[in-house]
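Got a structure here, written out as structure tokens. Questions coming.
One protein chain omitted, others in place.
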Amino acid sequence: MGRFLLARLGAILPTLFFVSVLIFGLQQLLPGDPATAMAGEDHDPEAIAYLRAKFHLDEPLPVRYGYWVKGVLQGDLGDSVRIQRPVAELIAEKLPVTLELAALAMVIALAIGITAGVVSAVYRDTGWDIAANLFALWGISTPNFWLGILLILLFAVHLGWLPASGYVSPFEDLRANLASMIMPAFVLGNAFAAALMRHTRSAMLQVLSSDYVRTARAKGLSERNVVLRHALRNALTPVITLGALQLGELLSGAVLTEQVFSIPGFGKLVVDAVFNRDYSVVQGVVLFTATVYIALNLLADIAYFLVNPKMRT
Amino acid sequence: MNRRFAVLVLGAALAAIPAFAQTLRIGLAEDPDVLDPTLARTFVGRIVFAATCDKLLDLDEKLNIVPQLATSYEWSPDYKALTLKIRKGVTFHDGEKLDAAAVKFNIERHKTMPGSTRKGELASVSSVDVVDPYTVRLNLSAPFIPLLAVLTDRAGMMVSPKAAKAEGEKFGAHPVCAGPFKFVDRVAQGRITFERFANYWNKDAIHFDKVIYEPIVDSQVRLANLKSGQLDLIERFAPSDIAGLRADSRFKISKIVEIGYQGITINIGKSDLAKTSVLKDPRVREAFELSIDRQGVVDVAQEGEGMAGNQWVAPTNSWYSKAVPIPKRDVAKAKELLKEAGVPNPSFQLVTPTTSDAQRFAQVIQAMAKEAGFDVKIQSTEFSTSLDMADKGQFEAYVLAWSGRADPDGNLQSHLGCKQPLNYAGYCNAEVDDWIAKSRTTGDRAQRQKYFDQIAMQVSKDRPIIYIYHRHWLWAYTNKLSGLRTVPDGMIRLQDLKMN
Partner (left out) sequence: MKWVKRLAQRKRALVGLVLVVSFVAMAAFAPWISPQDPLATSWSAIRKAPSAAHWFGTDEIGRDVLARVIWGARASLLAGVVSVCISLSIGVPIGVLAGYLGKWPDMLISRITDAMLACPFLILAIALAAFLGPNLTNAMIAIGIAATPVFIRLTRAQTLAVKVEDYVMAARAVGNSDMGIVLRHIFPNIAAPIIVQATLAIAAAVIAEASLSFLGLGQQPPAPSWGSMLNTAKNYVDNAPWMAVWPGLSIFLLVLSFNLLGDGLRDALDPRHV
């Protein structure tokens, strides 16, 4: 176990290094001078020169990378050029928002996906199966920004049931918070419901034809009992682990959802930063996200290792 | 008798009850940048400043200079000194007094703070003298008439010296000014909240207790917020939504022609591309201009919400040169000119930012110019990249809008003056430069107009920029709101705004 852990930890450092190089390089290669983009409409040459000096923009690439890494190791992710605040502060402010969105989306995805998967497996090749399949497939087949806009039109403009956009902190007003999050969470979660449905379905099908279930059936237990108490529990383990890992991918989906619903989260922060050439923000956020993702992967691996005796040899 | 008495008592009691806390929620089209008038760089930031940072001078609907923190101004006879009388009894949000010393501090801050984007605007100011506690004199190195207009924008905004000294660079995170509302908090890329400043010098004009600005980039979502009642007022909604809003009695619309312009900048000297482009021939440029139906562009691209124009100021602007009227579309003449120039089917790249407005505009231009034989190739470029390309001269033609400044010089000097920062066309005409310089130093209105006339005549022949139209600033708001002033600078002034 110890050796395994050490090996996995050893792999993390080079990965993080490559992540930092990748995102740093990509940012710096973007055409367009951030100083000019940041200096505003009037393009005051003095203001531009000041920004170039402040952010070391005239120095060679490796030197700039060095400055950045040095800062990161000291816990300083740099400052946003656009709104002059530390990136770390922006992350701390926006992370909970995206996390809440992702968590709600995950709950919705699990609810839809697992249910659809179970129904699809148990009633295989019947109308239920096809319906469940289509419903979950609809989730990944529709561009989520389009779905978002349509939902806004329906629920906010025509029916007036939900707010059109924006975000209220749950600490300020829990009801308003949930009201503003439900549509984006649904839009975001829908896409992953399909992936979860597929995994649940195949896991269930495997378990349903296994010896374990055959024995349960032979014992004379009701079908419902068999499905819900025996099959499902076994099928869920890999599904939930996979679901946890999807958290990283949820951020991709969150990017567009946050744009459409004007939710001040991570995704919006990064996209705006790319377009505004706010380097430090993009680099800081991506590095942070990558670190979390890698950490989650590590935890998942450890969990698998502990749960699965076969891997221990 | 008893009943009447009861009504009187009730009336008196009701009058004594303070009005419920009124909040005004405004939807913005973009997220403002840093809220420090010295460092701020965006148009939308100025809208937010209108709530919290009062300025020395302001503009009215006709673009006249009116007092705000300064009660009067006076030029010296040689126009090299501007004396301002400061309003008495004004305090900043932190209780500090506004006086001549504070004004001096602010002007110097604008001029010297590292990273200040106001340096160019105040370049002509060489020093500031405190004449007496409520009189300040700006000494200029050379006459600069547009200075008054400059002081109606961020360069004229006054911040509390105490807070500025204490916070330094971080001031923008928590601005302290002298406007009607004081800063409460801001969620990055989200809501910005202000609450009423009890000691505002013009407090009778303020009828709200709180103002909340919400940046919502997508115009449909912004509009949806207005319709669902989450917002009271939105700026810059899409012209295509006007019909729907007009039909809806719950909402009102206000509009006014902008002080900026929408046009096409042509590379006539910025880089080597100018020498090889088909647009180097003035006849080709003239043909291109003649192939465009300006009113048609406004009708199709902006649903009629705009005004055709051919100069850096709109035809309704008092400085518009009547000597150079808008040319009519003439496809036949365009074709003739092209034949004469020897290029019957000229082709060039039109760099177009990926915003929907610019894209629509370019497509309409492309279709119109095609009738005269032009093959306009739209080169869609991300905005930041396009700025870079423009700077380096890597374009033949570029769709560029300018948000506009109150004084025509602000739309002219940096764009058409030799080697100026915004002169992407690379235009350099010694006479025009001379006229521009003279127009900045002449206090006499008639003379100034003459210079503008001469510049207009020359520029309309050389065509470094083909000005096409001026947008309408569009505001939509709940019909309960009244008192919205439509000023061509596009700002939302909160004085006299009230909810019925």
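The first chain written gets the first letter, and so on, giving A and B; residue counts start at 1 in each chain.
In this text, contacts are C-beta pairs under 8 Å (C-beta built on N, C-alpha and C of every residue); 3 or more make two chains touch, one makes a residue touch a chain.
Treat the numbers as computed from the prediction; the structure is a model and nothing was measured.
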item	value
Among A:A92, A:I130, A:L174 or A:L299, the residue in touch with the chain that has been omitted	A:I130
Residue of A:L57, A:A103, A:V157 or A:I182 touching the missing chain in the full complex	A:V157
Chain not shown: contacting residue from B:V136, B:L151, B:L223 or B:A369	B:L223
Residue in contact with the excluded chain [from A:L99, A:L221, A:V271 or A:A303]	A:V271
Given B:D241, B:E289 or B:E305, the one touching the chain that is not displayed	B:D241
Hidden partner chain, touching residue among A:L26, A:A111, A:L159 or A:L174	A:L26
Touch list for chain B against the chain that is not drawn	218-220, 223, 238, 240-241, 243-244, 296, 299-301, 354-356, 359-360, 363-364, 366-367, 378, 380-382, 385
For chain A, the residues touching the chain missing from this view	11, 14-19, 22-23, 26-27, 29-31, 130, 133, 137-138, 140-143, 145-146, 149-150, 153, 157, 194, 198, 202, 205-206, 209, 248-249, 251-253, 255-256, 259, 270-271, 274-275, 282, 286, 289-291, 293-294
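Keep this in mind: only the chains that are shown with their structure count from here on.
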item	value
Footprint of chain A on chain B - complex, ascending	31, 33-34, 36, 39-43, 114-117, 119-121, 169-170, 172-173, 187-191, 214-218, 220-221, 224-225, 227-230, 382-385, 387-389, 391, 402-403, 414, 421-422
Footprint of chain B on chain A - complex, ascending	30-34, 36-47, 50-51, 54, 82-85, 90, 93-94, 149, 152-153, 156-157, 160, 163-167, 259-262, 264, 268-269, 272, 275-277
